[in-house]
Structure formats: C-alpha cells, structure tokens
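What you see is the complex with one protein chain gone and the rest in place.
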Amino acid sequence: MPSPEVLRLDRITKRFGALVANDAISLSLAAGEVVALLGENGAGKTTLMNILFGQYVADEGMITAFGQPLPPGNPRAALAAGIGMVHQHFTLADHLSVLENIVLGTRPLLSLSLGLGAARDKIRALSQDFGLAVDPDARVGQLGVGQRQRVEILKALYRDARVLILDEPTAVLTPQEADALFATLRRMVARGLSVIFISHKLHEVMAIANRCVVLRHGKLVGTVETAGTNPADLAAMMVGAEVQRPAIAPGQPGPALLRLRAVRTPDAEGAAGLKAASLALHAGQITGIAGVSGNGQAALSDVVSGLLAPRAGQLEIAGTPAPQPWTPAAALACGIGRIPEDRHKAGTIADFTLAENTVLETRRMAPFSTRGFWMNWGAARAHAQAIIAKYDVRCPGPETPIRLLSGGNMQKLILGRVLEGAPRVVLANQPVRGLDIGAITYVHSQLIAARDRGAAVLLISEDLDEVLQLSDVLHVISEGRLSPPIPRGGASVAELGLMMAGEGVFDAA
Amino acid sequence: MRLEAIPNPSHLRRYGFPALAIAATVLVASVLSWVAGAEPFATLGLIVKGATGSRLAILETLNRATPLIFTGLAVAVAFRAKLWNIGAEAQLYAGAVMTVVIGTSAWGVVWLQLPLMALGAVAAGALVLLGPVLLKTRFGVDEVVTTLLFNFVMLLFVSWLVEGPLKDPMGMGWPKSTPIDRDLRLPRMVEGLRLHWGFGLALIAAVLVWLMQARTVLGYEIRAVGQNARAARFAGIPVNSVLVKTALLSGGLAALAGFSEVAGLKGHLTRDLSPGFGYTGIIVAMLALLHPLGVVVAALFVAGIFVGADSMSRAAGVPTYLADILLAVALLFMVLALGLSRYRVVWK
Partner (left out) sequence: MMALWEILISASFWAAAIRIASPLIFATLGELICERAGVLNLGIEGIMVMGAFTGWFAVYLGLPLWGGVAVAFASGMLFGLLHATLTVPFGLSQHVVGLGITLLATATAYFAYRLALPQVTSPPRIDPFQPLPVPILSDIPFFGPALFTQTALTYAAFGLALVVGLVLYRTPLGLAVRAVGENPAAAAAQGLSVTGLRMGAVIIGSGFMAVGGAFLTLSAFSSFFFDMVNGRGWICIALVVFGAWRPGKAVLGAVLFAAFDAGQVRLQQTELGAVLPYQLFLALPFILSIVALVIMSRRAEVPAALMVPYNKGER
C-alpha cells in the first residue's frame, strides 16, 4: 500500500523580473519518503523551497500540506503545518543560547514564561532519539558548523515537524559529518517523517533519496526513482547534455613565486585561522586547495591577498621576504592578482560604473591618474572597454553601474581586471560559485591560460570536483592545517575526504 | 510589505518622488500655518517675499546661506565616506575661536594675517574632528555620539573663553570676545552691498570640493570607502587613512563657516555665533543629495526659509519655529523620496 501523501506542490511559478526562477513545478511527497531536489546552482531549487516555506510568494500555483491548502507567504503557517526548513545559510542568532534559538517563536508572544525547563528536557530527548548531540545551554556562536546544523534540525523537530527541508546540508560538512547526518535522516524516515533533500551532489542523492526530482533553468525536467537510475544519467538530466570534462594538459612548473613557511593567523569568528601552514606556489602551475568551508580557506586567501599579515611564520615573494607592512596594496605591488570569494561585497562596488570598478586597484598608476592626484577617466573608460571586448562582458557599456550585471559578467570583469595586470601570482577564491556552465568554462579556461603564460595560480574551492579537475598539485586544508602537496592523481576521493575531516598527514604544528 | 530594488529607475521615478516630497512639505507648512490661525497661502507668500522680496532681503539670504554652504559641504564630504560627522557645530566654533585668536594678536601684516586666520581656523576644525575619527578607527567608537557630545563640550569651552581669556575688556560685561581689527575683516564683494567675501569663498569651496570628488584620486577613494569599505580595502585603498583625510577636510570646511561669520559678519565671538548652522548643514547636505554644487542651491533655499520665516513671523504672528519644522519635514520626506525612487513597494 502506498504511503499517504503529506505534501503537494501544484504548478508553482515564480518570476524575478524577467527571470523565471520556477516554471510550473509540481511535486509530491509521501510519508516516510526522502525526495531529492537535484539541479545546478541557479536551477531554482532554493527558490522553490523558500516558496514552500512561505518566505517568497509564488506568482502562480498552490501548495497542499496534509490535505489542507497552505496560505502563501507565511512562514508561521508553514511551521504550523509541520514543515521545517534547514537553510543553507543557517538562521541562528550567535549571541543567543541553543535553547533560546530553538524555543524562539514557539510560544505566544504575550505569555509570561519561556518554559525553558520543559524545553530543555524535550530537546535532550530529541537529541537522544535522533543522534543529534548538542549542549542546549551553549551559545550558538561557540558551536562548530556541524553542531549548528544539528541545532537547525532540532529547531524543526522541536516544533514537531513532519516534513523537513534540507537545503544543501552537506556543503559545510566533512564526508564523515555528512554520514552522521544521513544516519539521523534515516532514523527520522523510519518514524514516518518525510524529507526533501536539496543537493547537486549525485553520490549523496543516490545514497539517501528514494526519488529524485531534477530541475534545470527553473523547469522540472524529470522525476526518477533512485533505484532505477545512476549518477551518469542524473548528471545528464541536470546539465542537459552528456558532461564533457575536457582533459587539461599538465602545467610546466617553474620556480616558486610565493611561499608560506609555517604561517599562523588568529582564529576568526566561525572560521579557523592558519596553523603553521606551509605552501609553495610555482610558476606555470595551478595549486588547488580542497576542504570543507570554514577550515582556514578565508585566512589563507586573506594572507595571500594582503588583508591579513601572518602572526608567525614567513611569507616570501619570489624568494624574498614579503614587504612590511603586508597590505592589499603591497600584495598588488608584488604582482599578486586577486579574485575574491565574494564578488558582490569584496570584488566590486555595486553603484560604481564598470569603468570605476575597473581601475579600483590601478587608480594611482598611469595612465589612469596623473601623478596619483587627478583621475583620468578617459583612460579608465578605454581600459574598461578593452576588457569588455576581450573578456566578452555582456553589458551596455563602461558607464553602466556594475550592479546591473549578472554574476557571470561581473566575474568576467574582475577576471579581466586581474589578468590584464599580467600578475605573477593569481589567487582565485571560489571563482565560479553561483555561475552558469558557460561562465564556469570560460573562467576555468582563463585560469589555465594564465598558468600557461607562467603565472602561479592558487585555486581555493569547496567543490572537490573543481579542484581535482584543474589542479596540477593540491593541498587539503583542515582546521587551518595544510596537507603536504599531493600531485595530480596522487590520492583517491575517499582518501581526500578523510583528510578533509582532519585525518591523515598534516604539517607538524 | 517589502521593498524590491529597481535596477534602472525611470526619470519619472528619480525626479517625481523628490518633487512630491517638496509638494508634501509645502502642504505640511500650509496646514501648520492654518493651525496657527494664519491664511496658509499668505504665510507661504510672506516667507517667499521675506527671503527674496527686496535687495535687503536677498542680501540677508545670501549672508545667511554663507555659513550653511560651508557646513553643508562639510557634512556632504563626510557623509559621502559614510563618516557621520554630526559635529559641524563644534568645528565651526573651533574655527571661530582660532579666527579671533589670530585676528586679535597684533602683527601689522594684514595681507598675511587674514589668510593665516583662515588657515588656522581650518586647522582647528580639522583637529576637532580628528579626535572622534581616530576613536572610530582605533577603538571602533561610533562617531555619531562622540561628535554630538563634543558639540556641547565645545560650546561650554567657548562660553568660558568669552567670559575669561578672550573677553572684551570694553564689552561692558557682555560675554563676547575682543573684536578683530577692522583691517582684518573680509572685504565686501561689491562696494556698497552688504555681502562679504565669505560668500565668494563658499562658492569657490563648493567648486573645489566638486572637482575633488569628481576628478581626483582622493575623491574617488572617498566615494569607494563610503559605498563599500570592504571592497575598497580589498582593492588596496587605505580605508582608515582615507577616513582621516575626509575628516580633516570636513572639519576644515565647517571651521570656515566660523571664520567667515567672525571675519565677514560679526567681527567678534559670542556664545550664540551660530544658531545651529552645524546641525542645519545636515539638512542642507541631504537636500543636496550630498552633491557639492547642490549644497549651494540647498543652502540658499534653507537660508531663504529662515530669513523668510523671520519676516513672516513678524507680519503674520506664526512662530518662527515653523521654519525648523518645515526643514525637518523636508529632510524626512526627501530621504523617503530617495528610497522610493530606487525601490518599489510590494504589498504582501
């Protein structure tokens, strides 16, 4: 006998301006079932779930939960209907305790007591039942990423959710933590709860889901039983064609252009600092950094880009110690080109024009300014125009505010800004996150071209596939420690996964 | 309700909402004068007439606009860098104090002394804002509160000066400073018209600030820091040093208001030299959308309202505070209009 249906989405459509994020998408979920929502970045998965959870309002379509229609645009109604959501970016208040985060909003606002005692007991019981160990009285700000995710799940379970939506839950977890999460999910399913699991990682989907719903460019392209498919077919559905990963010729390594020797940096809030990290970036090579988010990538990137000076250890540029003080301006002067992780907040200034954004780093140099005093906007515009043409930036012209550009075109402009300076070292931190396939291929080809011109490229990415595909040599980063260099093909994915979890050979502290 | 950003707002939106804001301000003023028992349109007419109706009225408006151009520029320059300088009042007084100190010391070299008074004023004003900015960059102390609080300290300091060290011995006991030498007063711009060169200086300052913002590397860096400090820092712009430079510039501009009031108009320092020019500078800057040339227009407008309201009050008996209400309402409506011209309100 088929299980009863708990949730039904009927022809949901959502537009953002000209973009159709969701185009008449229907799906249903049965009790005790795990449905995977599969698709590339920007396929519309998160939008669909935000509609289900009431954070966006659909332009068309309706949602039925447990046989009752769900009023649109109301997270409270979704919660009351037994739907819980674990967002990709956690929605927790760092300064509050675990307990306070969980009971938030569960009692009528005007009641006189928070009922913390009973809540603590219930949370302890839930932790036991589902294998979600976490101290209810800890402050969320002090918890690691894996524990925060447990708090998010507990928030849903505490409200007696019957349907749990998980948005890219493993993106921030080590493979081992992900396994623990899967064990929790299996316990939940065994008790009749249902799960919607959003991911673009095929092996995870194959491991946990009963059914897969595949989205592409906002459209539903198919629903398949996991038992009757394989990763290759799913990948083909996701991207629309057989994936062709071009073979990349290996680089010709030259001398080390940038070297970290036992570099240490302080821990930042929610992210590890570097712990005696050593690294050599050689000319003509792409050096990849693989690791789970929050393990010191930000610190490494900040050190290389000049935002952070090492607290201990040495930083050498082409064999000589880095200039003091070590600042972004110093890094630029040393010929380090930087592609930042967050192109909206760190890479560009939204209200500035393309021309203004193009000369952010070179503003004091000729021909963009005269004696570092007068700006020469004509030269800036001409330079922007040249980058627009050479790097295929789709835009109305150099006088356009950059906020009007798509992520891909914005990244192309940054790429042009960096590469036109003929840098000796290129830092690329998450260079393709959130881009469509065309832009990804373009960015990758440009990084390879820079390598072939003799630049030392440092590629930091949380996408292991990307690191494996591009890197001539890679390091694994875990809790601020860097593994010794691993040549192309020098370790299996399983071995790398263990290292990402902090096991294996690391530089001595 | 929620807001949706409009990527490329139409001209109607960009200029229509500010126009609506001005219309709404006029409406509020009419209602208030009606409440005060006066004929609304007559009241507004009296304000316009009082500000522009005669040669004397126009000169009065221009004179009143002079310090407002300086403080408006000071605020506009600082706000561009998201440096919330609410202390233009204190910087103005610092400039005035320096002007009096240099202007009352006997040198006998007039051609050198007058520029030195201006430079000394600029230095004093810059120094006054330097403190709060260093507290911001070194310790992360919010400059809004420190600059605000320092206004009160400065005013008490001035009060002590004019009752003590700088007190005019010939002042019949009034708390005012010794006047600066006749020769050290700013000359009139046109012979026979009561308009001093402070106004000309203000116009020049506005053009220079505009050139600085639009054409120099520093101006570009200031805008970058204000729009997105993180991206500016990433691009190698020394954010703290840009903030300090901005502060020196802003404090110096505000101090010139004090210089021009003393050297151009009053000749001496009193506790009530400024009826809140520093605070009104914020309104001027916001109405000008932080544009240096717009500051001149906005300062003339604001000065006209004050001058007009004074004469209206004498004629119609509506309290002069109507002018302050009007400007506060104009400020609030203008920020709202600016928001609405870039965002669309979506209900639900």
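Labels A and B are assigned to the chains in the order they are written; within every chain, residues are numbered from 1.
Rule of thumb we're sticking to: a contact is a pair of C-beta atoms (placed from the backbone, for glycine too) under 8 Å apart; a residue touches a chain by one contact, two chains touch by 3 or more.
Note that the structure is predicted; figures quoted are calculated from it, not measured.
The chain not shown here is touched by just one of B:Ile58, B:Leu149 or B:Leu203, and that residue is B:Leu149. Remark: the omitted chain is touched by one listed residue; of A:Ser3, A:Thr91 or A:Gln142 this is A:Thr91.
The chain omitted from view is touched by exactly one of B:Trp197, B:Tyr279 or B:Phe301, namely B:Tyr279. The residue from A:Gly67, A:Pro108 or A:Gly228 that touches the chain not shown here is A:Pro108.
On the side of chain A, touch with the chain left out of the figure occurs at residues 16, 53, 55-57, 75-76, 78-80, 85, 87, 89, 91-96, 100-101, 103-114, 155.
In the full complex, chain B touches the omitted chain through residues 1-4, 32, 35-36, 84, 86, 135, 139-142, 144-146, 148-153, 156-157, 159-160, 163-164, 279, 282-283, 286, 317, 319, 321-322, 324-325, 327-329, 331-332, 335-336, 339-340, 343.
Throughout what follows, only the chains that are shown with their structure count from here on.
Taken in their complex, chain A has these residues touching chain B: 17, 57, 73, 305-307, 327-329, 331-332, 338, 340, 345-352, 356, 360-361, 363-364, 369, 372-375, 377, 403-404. Across the complex, chain B meets chain A through its residues 7-8, 215-221, 223-224, 227-228, 230-238, 348.
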